[in-house]
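For this depiction, one protein chain was excluded, whereas all remaining protein chains were kept in their positions.
Letters A, B and C name the chains as they come in the text, with residue numbers starting at 1 for each one.
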Amino acid sequence: MTLEPQDPHWASRVHDAFAAQSMMRTLGVEIVSLAPGRVELSVPFDERLRQQDGFLHAGVALAAMDTACGFAAHSLMPADARVLTVELKANLLAPATGALRVVGTVTRSGRTLTVCTGDAYLAEGARHVATSLTTLIQASA
Amino acid sequence: MTLEPQDPHWASRVHDAFAAQSMMRTLGVEIVSLAPGRVELSVPFDERLRQQDGFLHAGVALAAMDTACGFAAHSLMPADARVLTVELKANLLAPATGALRVVGTVTRSGRTLTVCTGDAYLAEGARHVATSLTTLIQASA
Amino acid sequence: MTLEPQDPHWASRVHDAFAAQSMMRTLGVEIVSLAPGRVELSVPFDERLRQQDGFLHAGVALAAMDTACGFAAHSLMPADARVLTVELKANLLAPATGALRVVGTVTRSGRTLTVCTGDAYLAEGARHVATSLTTLIQASA
Partner (left out) sequence: MTLEPQDPHWASRVHDAFAAQSMMRTLGVEIVSLAPGRVELSVPFDERLRQQDGFLHAGVALAAMDTACGFAAHSLMPADARVLTVELKANLLAPATGALRVVGTVTRSGRTLTVCTGDAYLAEGARHVATSLTTLIQASA
């Protein structure tokens, strides 16, 4: 497995694609850091994103882990590639009682398929609230 | 497996809990129909919920399938039970190019754990865009 | 989605590939029926395949569901294609207290990827003991 980006402009490409996701603005998700094969995001504890017990809805962590993994995979792909999530599996380990840090990391980067791990932690105290394993496919643009 | 609700007031309980999820209002998700062990939701094709290619973000279908499955499980539980998602796995079968119908169905209802299937279809034409398998746990209130 | 086989000799191709899996002989698994996009297998309640409580080991149902799904996908592919399992997720619903019937069915057949559902039932009484969702990829031979 190589974590060498194939496109020297991978970082600006990821920033542009992230900015084009209206869903991330709606959820208030922001990029914390980017590295080849690794993306870290922040998720606010927004009152509009709760389930009935006052925690962040599981869908918020799922959406953020999916996005972090998608761009972690995207960072290693050629300039003209598109990335699609094939599937993901997530375990919810603890309630999301506050803002989150979400990390997506490439586990295996193949020609067609990429496997990533996604994790969500409470921003305060770093409690592990969700972990995921996802498969993505490279499509031509 | 029984699909008999244990709580005669299960339907109003599900409606109340759904109304208490601010995330569902933020996504514009509404209940289409409720039956014991089966919940159907609608998801609009909202411009605020897109990924970079203009499709609905995968997180939207994931959040809606999680909610549909959660309430399908909830509908069969005692009046004072809470339901928590343990884990879910979803395959994204086609891009979400429009509004969605999302169905959650109980596959197995055990004393502690419930297994549900979630599916998302385009509202127009009924193309199958996502399928999921999820495990939920009954917690006391 | 089409369930039309592309290779008129799909059935003998599946039989040959199945016969070439020594693992299936070791587990005593046999083909019950084949149709395009659907494979049904039988699994004996063999004393050599148990876990510590005397039930069939989960690995037996997993191996049989993987094989049933692999050949269900294979049945729809061109004559020279190979099929590889990308990933699978399985819920174990009840202990495997006897011989099994295992069914693999194609849910979505794409150009590169195929999504299948696998299910295992007790041969006597048809209790549902496991369900799975799996992704497979078509590789050239």
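Everything that follows uses one rule, which is that contacts are C-beta pairs under 8 Å (C-beta built on N, C-alpha and C of every residue); 3 or more make two chains touch, one makes a residue touch a chain.
None of the values given here were measured: they were computed from a predicted structure.
Trainee: Hey, which of C:Ala11, C:Ala35 or C:Leu62 is the one touching the hidden chain?
Mentor: The missing chain is touched by C:Leu62.
Trainee: Just to verify: which one of C:Leu49, C:Ala72, C:Leu100 or C:Cys116 makes contact with the chain not shown?
Mentor: Spelled out, the listed residue whose C-beta touches the missing chain is C:Leu49.
Trainee: Which one touches the absent chain: B:Leu3, B:Ala35 or B:Ile137?
Mentor: Residue touching the chain left out of view: B:Ile137.
Trainee: Could you pull out which residues of subunit C are in touch with the chain that's been left out?
Mentor: 17-18, 20-23, 25-27, 47-53, 57-60, 62-64, 66-67, 82, 84-92, 95
Trainee: Since one chain has been left out of the picture, which residues of subunit B touch it in the full complex?
Mentor: That gives, for subunit B, the contact residues 86-87, 89, 112-113, 133, 135, 137.
Trainee: In the full complex, which bits of subunit A touch the chain not displayed? Write them out.
Mentor: 89, 91, 93, 107-108, 115, 128, 131-133, 135
Just so it is clear, only the chains that are shown with their structure count from here on.
Trainee: Centre to centre, using CA atoms, which chain is the farthest one from subunit C?
Mentor: A
Trainee: More than half overlap in residue numbers between the two sides of the subunit B-subunit C interface, or less? Answer same or different.
Mentor: same
Trainee: Approximately how many whole Å separate the CA-defined centres of subunit A and subunit B?
Mentor: That gives a centre separation of 22 Å.
Trainee: Per the centroid of Cα atoms for each chain, what is the distance between subunit A and subunit C, given in Å?
Mentor: Each chain's C-alpha centroid was found; their separation is 32 Å.
Trainee: Send over the residues of subunit B in touch with two or more other chains.
Mentor: Residues 89, 91 of subunit B each touch two or more of the other chains.
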